[in-house]
Each structure stands twice: as structure tokens, then as C-alpha cells.
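The other protein chains are all here in position, but one chain of the complex has been omitted.
Residue numbering begins at 1 within each chain, and the chains themselves are lettered A, B and C in the order written.
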Amino acid sequence: MDEFDIETVAEPDLHAPILIEGLPGVGHVGKLAAEHLLEEFETTLLCRLYSEHFPPQVTIEDGITELACLEFHKVDLSTPTDSEESPSDQDPSHDLIVLTGDHQAQDPSGHYQLTDTILDVSEEYGVERVFTLGGVPTGELIEEYSVIGAASSEALVEELSDLIEFRENEPAGGIVGVSGLLLGLGGRRGLQAACLMGETSGYLVDPKSARAVLETLETILDFEVGYDSLEERAEEMEEVVTKIREMEQGAAPTDDDLRYIG
Amino acid sequence: MDEFDIETVAEPDLHAPILIEGLPGVGHVGKLAAEHLLEEFETTLLCRLYSEHFPPQVTIEDGITELACLEFHKVDLSTPTDSEESPSDQDPSHDLIVLTGDHQAQDPSGHYQLTDTILDVSEEYGVERVFTLGGVPTGELIEEYSVIGAASSEALVEELSDLIEFRENEPAGGIVGVSGLLLGLGGRRGLQAACLMGETSGYLVDPKSARAVLETLETILDFEVGYDSLEERAEEMEEVVTKIREMEQGAAPTDDDLRYIG
Amino acid sequence: MDEFDIETVAEPDLHAPILIEGLPGVGHVGKLAAEHLLEEFETTLLCRLYSEHFPPQVTIEDGITELACLEFHKVDLSTPTDSEESPSDQDPSHDLIVLTGDHQAQDPSGHYQLTDTILDVSEEYGVERVFTLGGVPTGELIEEYSVIGAASSEALVEELSDLIEFRENEPAGGIVGVSGLLLGLGGRRGLQAACLMGETSGYLVDPKSARAVLETLETILDFEVGYDSLEERAEEMEEVVTKIREMEQGAAPTDDDLRYIG
Partner (left out) sequence: MDEFDIETVAEPDLHAPILIEGLPGVGHVGKLAAEHLLEEFETTLLCRLYSEHFPPQVTIEDGITELACLEFHKVDLSTPTDSEESPSDQDPSHDLIVLTGDHQAQDPSGHYQLTDTILDVSEEYGVERVFTLGGVPTGELIEEYSVIGAASSEALVEELSDLIEFRENEPAGGIVGVSGLLLGLGGRRGLQAACLMGETSGYLVDPKSARAVLETLETILDFEVGYDSLEERAEEMEEVVTKIREMEQGAAPTDDDLRYIG
């Protein structure tokens, strides 16, 4: 295996595709959001990206092993699987290429090389615009779910300023990992890249923050998606949050509660 | 020395060889199992694999140094050294190439490169099928020694489903290191690869788990092997386990007891 | 992106340029000193240096992302921005190329490669002489701010011995990172390189030490610079030092106090 290995699975037509990145990060916000898109629309697996920069491991499903990888999926916004949205109500101008996976690179310089490879693959598919999805930790449990933005150029900030909130000098620590490098390296290649970050405590896997981020993406890309399955997860999380507040006054956590601790 | 260096020692004929991997891991289950095969049959050292990915050290035996390496051994199943098994009772259809060693790669991307090299060497020998042996930790001392499996393809899971137990979504954490990557990378090369994992506490070097794994392998590959030497080690381990249970009620460990702590 | 990537921004004339390095280090002494030069004179950004050896992140300013990088700036000593210095009072014989940034390499061999690249860029600009700026930790709060030196050759030590204090066998631990390697590798390329190290506690970001280093540089390179903005920061630091002494007798730190903790 080379340093990076692309395994092409299918080659359907792609119409003005936009890359949506949702790899693991703070609160798994981007990951939950990206995986929700895969559940709500018809998808086609385009390719898998293997790399020696991923952990040296296989996962197992039904006894069959799968080598650590990222997956690029075509998401056709005109074909929602949720019956509440009938196809004729949507006439999206872009396909989405949604990038999912369980890992980022395991070594620092590996992040640069991985991001470069993701951009190479994306440009081959004709991608010119990228949205990376993630969480920004507040350090405490929150009630309101704001989404803040960052973008690779001044022109893009202006274009999106009515749709996303750009806060001066936030996030203070910048953006670490693929979500940030896709803007840094993508911008240097002339792509238009923006990052949508949902506020989240940082302590929990956060479906509510994922929903807030998707609602912002809906506005930007002019599509609609249902939230029933994410809502169930959000209700479970609410129960955990309630328990946490109770624990802060003395009660002990159950196994179910622990399932949400990032 | 290059990144990997193969030192050919002997080049005997090999009949439909199957690779059996037994490198160090949880409970040293795979290692004990592989080394037991080397004791119970006639073997020929095929080659040594050196690498800058191994610890930078030499071991010493009788004053002579040996550079860290892995060893590929031909094991002829028709020639057991244990007199209980007479050659004419066995008519194995495969030679085994047993891979042993004291180290895995010391850096994460090194595991990928090491596994690729092991597969290159194996394919040169005509290997088409691989069994990796290891342990799966239960986190507690156990009485029953189950063996669970994973395989590189659905077809192989079906072929082996009467001989190995495949549990849904176990091991939950997947398989880390060469034992897993041989399935992930081997599968992508079109090899048939399966992993046999013996349950073990994870706290002890476990000869009983190694025996359970070998008994499963015997069934799959239709050969027989004696267990006297492994049994001695198993009895010593039983004494340690008894002592551990006593210690949990207050008594102190002796040096002998400490010899089995992984 | 390659291992190192230079992005040329402007190509003005350069007159006998001298490289001044001020990357992060002990007490941020070099960084503060270099950034102060950028504030006090007219500058032109020459180029940015990107590398996979930097942290995999982007910083954000006004919503726009910037990939981690170092910056080379032309500083024209004949054009101070501070009105106290009139251009005609200065007739500097050298332009300065001031190197700033927020990061050093994240891996040990990366420091060597990064320094080599910095020297390649500098030699392309015609640099023959280098001054690296940094701090040397004393381990305790100090009243007097001495500056000690090191140089890449005996001839350079002699040339500078009236202008900088060279102490026998200090710093005892040598100089770690780019500030030291620019002398080690620069010297081997035939460049004249010296390091100016301001004594500092090592616990605080230290504007007073930065000033002491700049005053030494002024003497060596025969130029003048104002210190008003550095002085403000120095006064804030004095207040923090006072508080630290008070805390050592019991009082608690405020948020403002914590801003100066390195």
C-alpha cells in the first residue's frame, strides 16, 4: 500500500459537486451532521481513502473486517429518503460529496498530507467549493445553539455574512485538523472553503449542535432535510444533561448516561 | 540496511503454504500458539525480516548478539516431533509458514509498511490464505476459553462459520496491529485471511487461551498436535491465578507468581 | 503542498540585507523584539513559508483563515514610523529581513529541515549575516537585564566582543531550536551568525528583556528605535511581577495578571 490509496467504488455523474467534510472532532458535531445527511438522502459510495497515517487497525461488522479509511459519498439532494420531503419540492443546483470516517491522521505532518489528498480527490470530482463541519467548545453546558463561521477568503466571508455569523477573532485558538486545513490548503488552491462550527460543551457527543450546523447549511445551500432521527438522539442527550446536573448534586451515572460522554 | 531487509536462510519446497502469524499481543496468546507449533513439528527457518521499525536493539544468547527481527519458519505438519502422533496418521494438504518474533513496529505508520512487507514475502512463497492468532481481553479472569473469529470477506466468514464462532460486532474495538492489518491489507490483495482470537483476561501471559486457539486451528486445517508442554505452562498459570485470588484477600506475591504477569 | 512551500508576496530591492530571527521561545523575547521592529519601521512582506512541520491548523482574523506559516519582512531602517526619529538622522547600511511566526517545527528533525529552508530563502535574498534573538532563562525574577551572546565563528566573537557580552560556557545548556541551528547550520554555509539572548525569568512573556536585546542590536547595527509601545507592555508586566510577589505572600491572581504568564 502506498502512503495514500484510493479505491474507486462507483463513478456516477456529479453535478457541480460541493464537498461537505464531517470527520471526528469536538463533540463529534461534524461527524453526526455528515452521517445524518447520509441517512436522509439517497447516496452512492464513490470511493474509499486508505492511508498509513490512520491507526493500524481494522473494524469488524458481522465478522467481516474493514481497514481504517475515509469514505466519499455522492448525496443527491433531489432524492430525500424521508417521505415528508417529496422530490419535486427540491431542485438543488449542487450534488454534495460528503466525506465521513472514524479517524483523522495520527501524526501532525500526516494531517497536511491527508488534507492535500482529500483536495486532490475532490478536485478530480470537479469540486470548487467546500464546507467543513465541526464544533467549537464552550467549556460548559449550553441552552442556545449558535453556529459561527470562518472562510478562506474575504470575498467568501462577504458572500456568506448574511447566512452565517462571523465573530471577530473567534474561535480564539483557530481551527485544528482537517476542518481547518481544508480552508488553509483549499484556499491556497483557489477553492472557496468555509467552516461551520456549532457551539457545544465539548464534553458530550452533541446532536443538537449537529442539527444547528445542518440548519445553517440548509440555508446556505437551499435544501431541506428532516431531523427525526437526530431529534431522538437529542432527546437522549437531554436526559443525560439532566442527569449530569443531578450528579452535580450527588446522584450516580447509569451506563446509558455514559454513552453520550464524547 | 534498507527500511526492510530480508535475509534468506533456506529455500525448501513449499506445498500450498498457509501463513500463520503469531506476533506479540494481548496475553501473548498468538505468540505462545505459534511458538508451540515450532516445538511440536519439524521446522525449517526460511528467512529473517529485519527493519528499522523494530526497537534499535540486539538480544544475546550464549554471548552472541542477534539483531531484532521476525522469522518465517516452514512447519511440515506431516512430521510431528511428539511421538504420540505418528506421521502416517497425518496427511496434511498444506505446509504452514509460521511467523514469529518479539516485536511489532514501533511507530504507527510502520505497522502498515511492516504488514505490506510480510504480505510481499508471503506471496513470494505462494501463500494465498492467512490465519492470524491473537487474544481478545475480557478484563477479568475467566473459566471458559472461547475463541472468536473475524475474516477478510463474507465468503470466508461463510466458509468458516461452522468451525469458528463469529460474534456480531465483536471485538468492539476492532483488531489493532499486524493481526488486524494482515486481514485488512491481505484482503485488499485478494488473499483469504482470518483472525482467531482467544478470550483472555489481558493481565496474564495465557497458555490456556493459546491452546484454545490452536484447537480451533487444528479443526480448520485438519491436523493434530500434542499439548504437553503448553499444559505445563497452563498449570503454572493456574497456580498464579489461585494466588491472585488469594492476594485479593491479602497474601503477597512471590517472584514465581510475577513471571506470568504479561 | 510540498514539505516546505514559499509563497512570494513582493520583490522589492534589498540592500545588503541582514536576517533577524524572532520566533517563539523562552519568554517570547525574540518574538516580541522582532514584532516591535515591524511596528516601528515601514515594512514590506516579502514571502510566507508554509510547512507540514508546523501544527496542522489555521488561525482566524475577521473570519478569514490563515494557514500556519512564518513571514519574512523587509524592514527599511531609514523609514521609522515613530515620528521621534526623522529619516535623515538615519543612514543605515543594511536593510533587515525580519523573520516572525507563531511556531517552530513540531518534530525534532523538522527543526533541521526548517532551518535549512530559512537559510536557503535568506541566501536567495543575498543575506550573509544573521542575528537570532531569544531569551535565556534564569529561573527567577530579575532586576537587571543583561544580554549575552554566542556566535558561529571565533572571528565573529572577536568582532562583536566590545558590543556583546560573551560569557564563558553560557548558556550551559546550549541553544535549542531555530535560534541555535541558524548559527550551527548557517556557520557551516559560511554565513556570519550570532545569537543575542536576553536574560529573563522564563515564567513570563518579557518585554523588558526584549527591549534589552533590541538595545544591543541597535548598538551593533547602528540604528535607533523608539520603545513606547514596548514600554507600555513592560509596565503591565511590572504590575504582574508585583502581584506575583504579593501572591507569594497569599493574595490571589486576577485574569489580567494571568495574561503575562508565558
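We adopt the following convention: a contact is a pair of C-beta atoms (placed from the backbone, for glycine too) under 8 Å apart; a residue touches a chain by one contact, two chains touch by 3 or more.
Just so you know, these numbers come straight off a predicted model, no measurement behind them.
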item	value
Chains in view that touch the one left out, judged over the entire complex	B, C
Touch with the omitted chain, as defined above, among C:G25, C:G63, C:P80 or C:P171	C:P171
Contact with the hidden chain (one of C:T138, C:S153 or C:S229)	C:S153
Touch with the omitted chain, as defined above, among B:D107, B:D120, B:E232 or B:E246	B:D107
Contact footprint on chain C, counting only the chain that is left out	105, 108-109, 111-113, 115-116, 149-154, 157, 161, 166-171, 174-178, 180-181, 183-185, 187-188, 195
Residues of chain B (touch criterion as defined above) contacting the omitted chain	1, 7, 50, 52-53, 55-68, 106-107, 110
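Quick note on the criterion: only the chains that are shown with their structure count from here on.
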item	value
Pairwise touch network: line, ring, star, complete, or other	line
Centre-most chain, if every chain is reduced to its averaged C-alpha atoms	A
Whole-Å gap between the CA centroids of chain A and chain C	39
Inter-centroid spacing, chain C versus chain B (mean Cα positions, whole Å)	56
Junction residues of chain B, two or more chains touched	none
